[in-house]
Every structure is written in structure tokens, then in C-alpha cells.
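The full complex has more chains than appear here; those shown keep their coordinates.
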Amino acid sequence: MSGLVRYITGQCIRRSVSDIIAETASDIRTMQVRGAGRIARAGASALAIFSESYKGDSLDGFKTDVEAAARILLASRPTAVSLWNGVHASTKDIDLALTMSEARDSVVRNANAFVDMSVKALQAISEIGARTIRNGDVIMTHCNSSAALGVIKKAHDQGKDIKVYATESRPWRQGILTVGELVNAGIDTTLIVDSAVRTVMGRVDVALVGADTIMSNGALVNKIGTSQIALMADEARVRFSVCSETYKFSPMTIFGDEVTIEEREPGEVVSKGEVPDSVKIFNPVFDITPPKYIDGIITELGILSPGSVYDVMIRQFGYRALDSR
Amino acid sequence: MSGLVRYITGQCIRRSVSDIIAETASDIRTMQVRGAGRIARAGASALAIFSESYKGDSLDGFKTDVEAAARILLASRPTAVSLWNGVHASTKDIDLALTMSEARDSVVRNANAFVDMSVKALQAISEIGARTIRNGDVIMTHCNSSAALGVIKKAHDQGKDIKVYATESRPWRQGILTVGELVNAGIDTTLIVDSAVRTVMGRVDVALVGADTIMSNGALVNKIGTSQIALMADEARVRFSVCSETYKFSPMTIFGDEVTIEEREPGEVVSKGEVPDSVKIFNPVFDITPPKYIDGIITELGILSPGSVYDVMIRQFGYRALDSR
Amino acid sequence: MSGLVRYITGQCIRRSVSDIIAETASDIRTMQVRGAGRIARAGASALAIFSESYKGDSLDGFKTDVEAAARILLASRPTAVSLWNGVHASTKDIDLALTMSEARDSVVRNANAFVDMSVKALQAISEIGARTIRNGDVIMTHCNSSAALGVIKKAHDQGKDIKVYATESRPWRQGILTVGELVNAGIDTTLIVDSAVRTVMGRVDVALVGADTIMSNGALVNKIGTSQIALMADEARVRFSVCSETYKFSPMTIFGDEVTIEEREPGEVVSKGEVPDSVKIFNPVFDITPPKYIDGIITELGILSPGSVYDVMIRQFGYRALDSR
């Protein structure tokens, strides 16, 4: 079990299992555990450890305590879609249990299955996505998505002759990281400014991007600029595919919660004094790509239509989990 | 006359009129005279001065000499559309003349008319364009176009309550200049990165851009990123207008000459050492916006459909001038 | 139980439970029970009452009798999608039962659950839909949909500053009701004729309409004019959302039954003698909006893509229920 914990957070050693829920919540809150996948796995693992070492023998008591633990974990990062997914994937069968031990086993089994699937998800997405890349394909990518880059590198590893255009991705210029990563993998890579996307789109065969969140109607929330690329791919009949673990599918959006698009500091766009103070800077982190521009979502559960996102979520949690809101 | 010359170049004093053609060609070639409008006016003025002081009295001799002068001027910047326009606007009636003096007068009159119209063009475009702006309009602009900014500032001067979104316009970031210029004029201005265009397009009423060149089929050649903005305006039913002097209409494109899209230095996109050497940088200066995304072209001759560009050119020069190619 | 009956029909008192199926069928047939929701709940409640008071103890006998009861109910309004949904939602688990009492309990439980969900659906849709409305949003609505107006009023109750454009909705002019209802709720409301939709669409943030029926491929059947608004929203990149209880999803359309679009009296369009007799009047009640123009369907089960409608129906009834056709 502690191996599992270590796997998740990379280094931590815990003295007492009884603290696992509070400590994990604290680690998440203080950003010691970061990244959508890590947070989700930390939440699920904490519930597995908590359940495995649970001492009581009342089914009702166990259910009450697990629900309390889940609430504590969820409160550590209320807007984290992946954490919600990890916690509810762990507890989803608890109502079906007839005995305390059945309930406990279901939590342990589901939590471990979630962690396992989550860990393997990136690898699965790489393999699935790489099969869709043909020899000679020219690929466009945006920002710095592990999932999208995993697909590209896998296709290259398979000996396919590919070429990549990567955008600079202002304001943070994650494209600098992307092109470095790709040429280090031996891939023919060209950097362009974000304004040059339409100029090169005519030569592109497929656009591959990652996801911050997927909404229940199939819309994609991702790095600012993504929706522009999707529109330009659509204009030029270029395939536009999203690479995303399913724990990024947001159950909150089923009930209408908008994905909040964070606006960040002007200082990311201009240096101090570069423009007069009266100039406003609008610096949104994400934008929303409508489902009509998305040809497929490549997940660890296979390639989906945006029209299937709601159903995948319901299949994973059921309407019951959604009632917990 | 020398006043005219001074007006064009701002400072030069010439010793001998006979040198006017060679000196002007040299000034253009060495970039002492720069800018589409300035170059065009310099060429037309040189022909006016040359003709006015012409000593011979043979009509044929004059025509031969003017044609030679025109060739020298055109050779100083063969790709400059505005120079071609200025030179041919000056000589367009020469074949209609029956006497040497008629020919000379036609060159002087046409050259002066061209210079006059050219000087007033920006002002005319500002006034025409400003009439199309309504109180409360939200405007998007790109790069740093004198013509587009002239329209915006004129509309503001008329007391209209407007708001402007300006793009950063990587790699040169001319948007920094634009927002400074606009807030100094007292206009409510917001800077965005190029990737945020689609996010704000839903709030925009009209997109206003300048032109480097207009092609004979109505397509627009302008700063990289322009065509993306046009596409996104079209997607959101936002009016997309181009502000352009007619001397930017390219007669060369009538005969199929592609507008060469210059590719510039990688160093404009990344600093030295910022990315591995094997990363390619594709850095085109312009892109091409198809006529179907252009609602109107605002010129000193009024607001045109892209479908009228060819006709405006033919009306100004006739098929004859085009034969000179 | 009689309380439940009273809830549904509002006033009726029944002498004998044994008459419940025949009486309910009669009430539906004679229009004493009207409205999609009411009809559906009446059918489900009748089956619950019938089952609860069932005297036999043979499983097969019970199943045969329930099926006969279901047939009687369905025959009272064969084209009523919601009735079909209510009846089949009640009987869906009957084949899984191993004993008579299990079968009876499943009908009672499922019927009550359906009634419960149906009653709460409008409220749930209001809350879910209201979360998608932002402060400052301008909303367009059409005709007089309880579900759409519920969303709008809820958003207003939450203190959001919203503005509504409502269409007149000829020929019945239900827009007159709508604008009255909205201004009475204190909402800034503007009435337009149906021809003015495109003119104001540029200022609209979201279009909200109700549903008469949703087809299995995600298409929407709703008040004449709805599909035009959807097209115009699409043209202007405006979000178009449908507010619909899931009992309006039509299982009949799974098997190709077209939704019949009723044509109504000329007298609704012109007064007697207003036009010559030889003028034909075409007066269809509904039109069909293709799924590609629908951004999301707001239901009591959350926000769906049109691509998920078939799956929601199958999940609620299973292929087995569909075989009953």
C-alpha cells in the first residue's frame, strides 16, 4: 500500500495510516501533489488505504465514514475534475454492497483499478493515437500536451516519417518546450508563431491537441488558441483530434457548471512599463472548442465522438454519483 | 517643384533637375525613401519634374525619354506595387497626346494628381471608414496599420463611444505600438495575445485591418495572422473591413504574379540558443485572406467589394498600361 | 395513493381502484388530463395503483395483466411520447422479477420514481440551465416554453443581470404571453417580430427554446420558427440550447416513425375574407431543427449532446421495451 502511495507522490513516507485522508487533502491543498492525474490518483489511493485499514464492522458506519473521507478529499481542490473522478470511481459500488467487507473490498478494488487505469492512460492514448498517424503525415500541435506529444513520439518510434508544426503558444510560449522535446526525440519539427497557423494548415494532415477539461456536451476546454486551430482545421478539412484521459471529462458540466476560464496577470503578456498603464490586458488561460470541430477524442478507452462523452461519464459513475452534488 | 520634392522626401535639396530620375531611383534603392506611399509619390514627382523641365520638342522623343525614365524608376524596386501605380498613373495619357506639349502637360498633371490623391488618401479613408463605425462599437484590429488606426481615431474624434481589442501581433509585436497610440488618443483599448482572437470575437462588432497589397481577384495580402482574424470574424458574423489606398492594388497580380510572401529570420521568433539548432523556424511576414471573408475595402475612392478591385485597376490604367509588362 | 392520483389530475376522486386503468385511459382520451407531463404521470400512477392493489399471486398472471393495462393506457393517446415513456419506465424491470411480489414492487417503485422525477424535472432543468447563464447575458427565446422560461427566471432570481429578446411567434403569438410573464418577473424584455431575429442575433449570447419532441438522432421538433432561430444562431456563433424533460425523447423515432407535423386551420393566419378564397394557407405547427445546430440539451439528467439522445433512451428502457412496439 505504501508502495502505492509512494508511487503517487513520488517520495512521501507516512507514519500512520489513520492520517491518510487529512494528509492527502493537505498535500493537494498545498500543491505538494500537482497535476490532474497525480491529484486523482492521490485521492483514490487515500480512500483505498483508508478502507483497507478500516477497523469497524458496521456497513452503515463504513459508508458514513467513507463519505466523510470523500468530502474531505474533494474539498481540498473543489474545482479539480480529475479528483472528483478519482474519488467517485472509488466509491461508485458502495451502495451495492450487502456487507461491510463487500463495501470495503469494492472501494479498494475500484480505487486500485482507477489508479491503474490512470497510470496506464497516457501510454494507452499514445498507442491508440499513434495508430491513427500515417507514414508521411504532417501534424500540428499546440502548447505542450503530454498526451498529444506521447502520440507523436509513439508514431515516430514506430518508424513513421512524420513532420510536426508546433505553435509558440503565447503568452507562456510552451511551444519552446514542445519543439525541444520533439527534436530531442529525433522528429522533424518546425516552430511557428500563433498567427501563422492558417498559413501552414494547408500542408497539415492532422491537428493533435491535449485537453484541460471535456464538457458533457463534448466541448473541449484547453489552452488559449486551441479553438482557433480547430476552426482553421475545419476550414481546410484537416482532422482535429483531442488526446485526453477520461478523468478529464467533467461531471460538473453535466449540471451546468461552467468551466471557469481563469484570467491571468497582464505581466505574462507585457513587461512592466512596456505599454501605458491605461492599456488593459485581457489574458485568458483557456478557450472552448465546440464539439462540431472535433473529429475524435482519443482516450484510454478508445476513440470517441464528442457525442459520446456524456454516456462515458454516466457509464463510469451512474446517475447516483451525480446526485452527490 | 522642388517644394514638391521636399514634400516627398522631407529633406533633400537637389542641385540639378537633370539628375532627378537617377537620384530618385537611387533614393528608393537605398531605402532613403521608404514606405509604400512615399515611394509612389517620389516616382510620380520625379516624372513630373523631369517632364516640366524637358527641353526637347519632339513628341516621339519625349515619349521615348519618359518611357526610359519610367523604366529606371521601376527598376529601383521592382516588387513595389505602389511605385508601379505611381509611375503608370503619371504616364497613362501620354499615347493620347497629339503634341509634345500636350504629352508633357499630361504627365505633369497626372503625376501631380496622383501625388495629391495619395497624400489625401489616408485622410479620405479615415473619414469614409469612420462613418461606418457606430456609437458603442467594439473594434478589433491587428498589427499597426495607419489606415485602420486612422479610421478608429477619427470615429473617436467624432465622439463615438468605441472600444478596441488589439492583437499583440507576434513576432514583431506591433500591437505594443498600436495600443500605445490608441490610449494616447484617449480610446478604451485592450491588448490580447494572437491566440485569444476567437475568445473575444463574440463581443466584437467590426474588424478593421490594413493592407500590404490587394490582388486582382480581391484577395488581401497583409501581416501574418490577418487571414485567421478574417476567418474568425466570418464564423461569428462580424464585419471584416480592409483599409487600403488604391495604390496598393497590385496590377502585377492581374497577370498572375504571385505576391511573394517574405520569410524572415528565425531570430525574430526565438532568441539565440533558446531552442536546439535542429528546430526549424518558419516565419512568414504576410498571409493571404480570400475575398469571401472581406465585407468591404475602404479606399480613398470609397468602399468597394473585393469583386470590384480588377475594375478599379483597369479604370485607373487601362489595358494599355498593363501591356507594358 | 389516491393522494398521488389527486396530485396528477388535480381534483379527481375515484370510487374503486379496479377502475383505475379504464378511468385514466378515459381521462386522457377525453382531454381531461392534458399536457405532456400530466399525461405521463397519470399513466405511470395508474399502473402503480393497479399493481399495489393487485390480488392475484401468479407472476405470469400479473405480467399478462400489467401488459394488458399498459396497452389500454397507451391506446388512449397513441402519439403521446410522454405517455409511452411513463408506461414503459414503470414496467421496465418486470421481466427481471422472479416472484409476483418482486414484479409488483418493481412496478410500484419505478412508477413512483418516474412520477417523482417528472415532477421535479422542470425545477431541475431550471437550476441546471441557470448555471449556464452568465451575468450580462442577452438571451433570445421563442414561443412560450415553461422549461426555457424557468431557466431564464431562475437566472434572474440568482441576481444575474440579463436581457431577453422574445419573438412574437405567429400565428398564435405566444410571445405576448412570454413577454408578460418575463416583465412580471422583473426581467428586461423586448418583443420582436419573427422576421427580426437575424437583426438582433448579433447582440445575443444564448438562444433558449423548449421542445415538443426530441428524435433519436438528436433532432428537435418544436414550435414553427425554432429551426430558423437555430440556423441564425449558428451563423452568428451564438449558443443554442434546448430545454427538455427526457420524457419528451421519442422512442417511436428510434424505429423510424416520423413525428407528424400537424397542419392547422387557415383561420389562425388570416381572418375570414381577408384574402381571396383561392389563396392557400400553409400553417404547420412545428418544424425540425437538425442536431448540428444544437449545442446542448438541458434535461433533468443534465446537459447532453444531441449525439447522446439515443443512448439515454436505451439506458432508460432497454432494447426490450422497444420490442413492445
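In order of appearance the chains are A, B and C, and numbering begins at 1 in each one.
Definition applied: contacts are C-beta pairs under 8 Å (C-beta built on N, C-alpha and C of every residue); 3 or more make two chains touch, one makes a residue touch a chain.
Being a predicted model, the structure only gives us computed values, none of them experimental.
Engineer: If 3 of the identical subunits are displayed, how many subunits does the entire complex have according to this structure file?
Structural biologist: 6
Just so it is clear, only the chains that are shown with their structure count from here on.
Engineer: Suppose a student superposes the Cα atoms of chain A on chain B; what rotation angle should they report, nearest 5 degrees?
Structural biologist: In degrees, rounded to 5: 180.
Engineer: Chain C and chain B are one sequence twice: same or different residues at the contact, by the over-half rule?
Structural biologist: Same-residue interface.
Engineer: Could you state the distance in Å from the CA-based centre of chain A to that of chain C?
Structural biologist: 36
Engineer: With chain centres taken as the means of their Cα atoms, state the distance from chain A to chain B in Å.
Structural biologist: 48
Engineer: So what's the Cα centroid distance for chain B and chain C, whole Å?
Structural biologist: 59
Engineer: Could you list the positions in chain C whose residues touch two or more of the other chains?
Structural biologist: none
Engineer: Mind pulling up the chain B residues that touch chain C in the complex?
Structural biologist: 201-202, 205, 235-237
Engineer: List the residues on chain B that touch chain A in their complex, please.
Structural biologist: Touch list, chain B to chain A: 165, 167-171, 176, 179-180, 183-184, 188-200, 223-225, 227-228, 231-232, 235, 261, 269-270, 274-276, 278-284, 287.
Engineer: For chain A, which residues are in contact with chain C within the complex?
Structural biologist: Residues of chain A touching chain C: 215-218, 253-258, 290-292, 305-311, 314, 319, 322.
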